[in-house]
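Heads up, one of the protein chains got dropped from this complex, but the rest are sitting where they should.
A and B label the chains in the order they appear, each numbered from 1.
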Amino acid sequence: MTRSKNVSRQKVEAGLKQRRRRERWFQMLGLLATTIGVVFLLVFFSTLISKGSSAFMQTHIMLDVEYSAEIISPDGKPDTVYADYDAIIRNALMEIFPEVTDRRERRDLQRMVSIGAGYQMRAVIERDPSLIGTRQSIVVPAAANVDMVVKGNIDRDIDENLRPVSDRQLAWIDRLDAEGKLVTQFNTALFTNGDSREPELAGIRGALMGSLYMLVVTIVLAFPVGAAAAVYLEEFAPRNRWSDLIEVNINNLAAVPSIVFGLLALAVFINWMSLPRSAPLVGGLALSLLTLPVIIIASRAAIKSVPPSIREAALGVGASKMQVVFHHVLPLALPGMLTGAIIGMSRALGESAPLLMIGMVAFIVDVPAGFTDPATALPVQIYLWADSPERAFAERTSAAIIVLLGFLLLMNLTAVILRKRVERKW
Amino acid sequence: MTKLTQKEDSAVSHADAPDMQRSDRVSVAGERRGDTARAMEIGDTTVGNVRCADAFVTAEKVNVYYGDNHAIKDVTLEISRSEVIALIGPSGCGKSTFLRCLNRMNDTIESARVTGRITLDGQDIYSKELDPVALRARVGMVFQKPNPFPKSIYDNVAYGPRIHGLAADRSELDAIVHTSLDRAGLLKEVKDRLDEPGTGLSGGQQQRLCIARTIAVNPEVILMDEPCSALDPIATARIEDLMDELSQNYAIVIVTHSMQQAARVSKRVAYFHLGHLVEVDDTDRIFTNPQHKLTEDYITGRIG
Partner (left out) sequence: MTKRSTAALLLASAASIALMNTSAFAQAGRDYIYIVGSSTVYPFATVVAERFGRGSQFKTPKVESTGSGGGLKLFCDGVGVDYPDVANSSRAIKQSEMDRCSANGVHEIIEVKIGYDGIVVAAAMSSATMSLSRKDLFLALAKQVPGASSGQLVANPYKTWKDVNPTLPARAIEVLGPPPTSGTRDAFAELALEAGCQEIDWIAALKSSDSERFLTICHTVREDGVFVEAGENDNLIVQKLEANPSALGIFGFSFLDQNADKVKGEPIDGIAPSFDAIADGSYPVSRPLYFYVKKAHVDVIPGLRGYLREFTSDRAWGEFGYLSDRGLIPLPDEERSQVAAAVADLSPMSAAKN
């Protein structure tokens, strides 16, 4: 008896070293995997931030402009819409560079100021017509190329023909800088403007509003329907072949490529129901179809995790099936359902393929004011800017990605916080 | 030791023997101490008094199947209006299953099938006219592991009356809650903290809360499924004292693993063995002078 026990003990001891070694190996592998993941994440974020952070600042030019009455009110009455604001800018520039006389040179000079300057002045005059006839000092956005030079993204040393800015313009920029007329400010246009072909005027506001409207539609449709479907499937549906079939199909739908939902939206919502193209309403409908399976699956898991003891207790007191579900199971399953919903929303926020089919991949300048105005979405805006040849859009693309990631982070944080608050101990 | 194995072997062999007399009532009833104890079979009758005076809950020839598993075999039992009856027996003998038939909790198990007739105050509880929800307001249940709702103490007790509409207004509800907590012996301890979560109480307190919750709907029968098995001796003692008070107003059917507890709290005892109801009798008699060999074996500790 004792001898066999000794043998067993020896065997255990002998094997122990190898077991411990294997465990250490496994731990190291785990650490390695985590480190690789973290390194990739760091590389990703550092690349993104290094490329995109410069987009949050924009070069502006300080000009002394005269809102000359001759230009703005040529016929005596102020014509703020069609007045030649470019002339006002030209005059202001002439005051700084009186030596520039050649027509072509003057055009070159004017090109250093963004076309947005004219719209900015128009807005100022429309708000306060009493400024007509006065001299004001204003800060207008510089053209994208000037901004790129100031940020160092354009190589000054290469041949003039290969640069988008001429030597002349470089000299002018240096002079403006020396006179303190070049100002670098926070790029509010990025957040207040809609899309534009001029990089210095391009903003994500239109895309942001579009994404927001879509998310509202998605959550209003997908969450109640998904939660109700999950409750029905878990609590009330009989367990037979049909319910198995439904379960398999829902799991499949969660893995269907998102562009298929776009095709569905095109066929059903746009062609058959004649909803307006490019509207966040249609985008939201497509995305809610996409999110529905995710919410159903997460909600079912949450409902399944409610312990049977609570259900029995409720039944024992005389609660009906519906009362057990709505008074006891749902409140306890709510944290899980909410988390699933928010994770689904996060995915929806980043989708662009289904939007392609319904016409939301388009150049849309006006910020949408409602659910049926044409709009685009944040990931789509990023895609469109990535395709643009202008150098300045490269940094704005990265900046828009940073904003999108910020949003996703916010949503996931909300999920965590909400979950913690709604969680109840049982 | 040797004697036991001998008896075990003969019990098994007797059970297998096909030509064993089964319908012979006299020989079955005559199984006494000293004779070989064989397992019960269908058709054997329960020893002792299945009937009682002033029967409130009756079970007639009840069989319960879980799929193909025949869990409860032909059980007939009557329970009177205000008594405490304990169901005892070794693990897996079906006492909990039988208990759950009385308030139709077995309905929640899909593979469960109940045949026979169970009546409450003369009414068949499985008839189409009777809503299980109403039944469960009359036959309450306390479970093995305390399971208060994750709500406040007040809401725990108030939940039942709320859904059944037993209180017309807030003051009536308050009265019900107070009375129930008082009867469950918990009021003094939680009087000042009714808004705190029920899950924050100790084990014994939680179980008393569950009892308060059960009696808040004013049932006629309280079913208790091993209510003290998860509690310490002090909490157990408190609940056993409670049972004595409760038995004045409610019929109590308690399933217990502990014979000592059965001896302490109950007036009648029903012994189950492998799905059969072997013997039912007054507590004193069953523990001092059991009629059936199986009962004796269980009580003396030979089986179980």
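Observations
Keep this in mind: contacts are C-beta pairs under 8 Å (C-beta built on N, C-alpha and C of every residue); 3 or more make two chains touch, one makes a residue touch a chain.
It should be emphasised that the depicted structure is a prediction, and the values quoted were computed from it without experimental measurement.
In the entire assembly, the chain absent from the figure touches the shown chains A. Interface note for the absent chain: among A:Glu66, A:Glu390 or A:Glu423, the touching residue is A:Glu390.
Between the chain not shown and the residues A:Gln169, A:Asn187 or A:Ser278, the one that touches is A:Ser278. For subunit A, the list of residues touching the undisplayed chain reads 81-82, 107, 111, 115, 119, 154-155, 158, 161-164, 196-198, 273-278, 359, 361-366, 372, 374, 386-391, 394.
By definition in this document, only the chains that are shown with their structure count from here on.
Separation between the centroids of subunit A and subunit B, computed from CA atoms only, is 62 Å. Residue ranges of subunit A in contact with subunit B, taken from their complex: 239, 309-320, 323, 327-328, 331-332, 424-426. Note for the complex: subunit B touches subunit A at residues 103, 105, 108, 110, 133-137, 140-143, 145, 147-150, 159-160, 163-164, 197, 199, 210, 213-214, 217.
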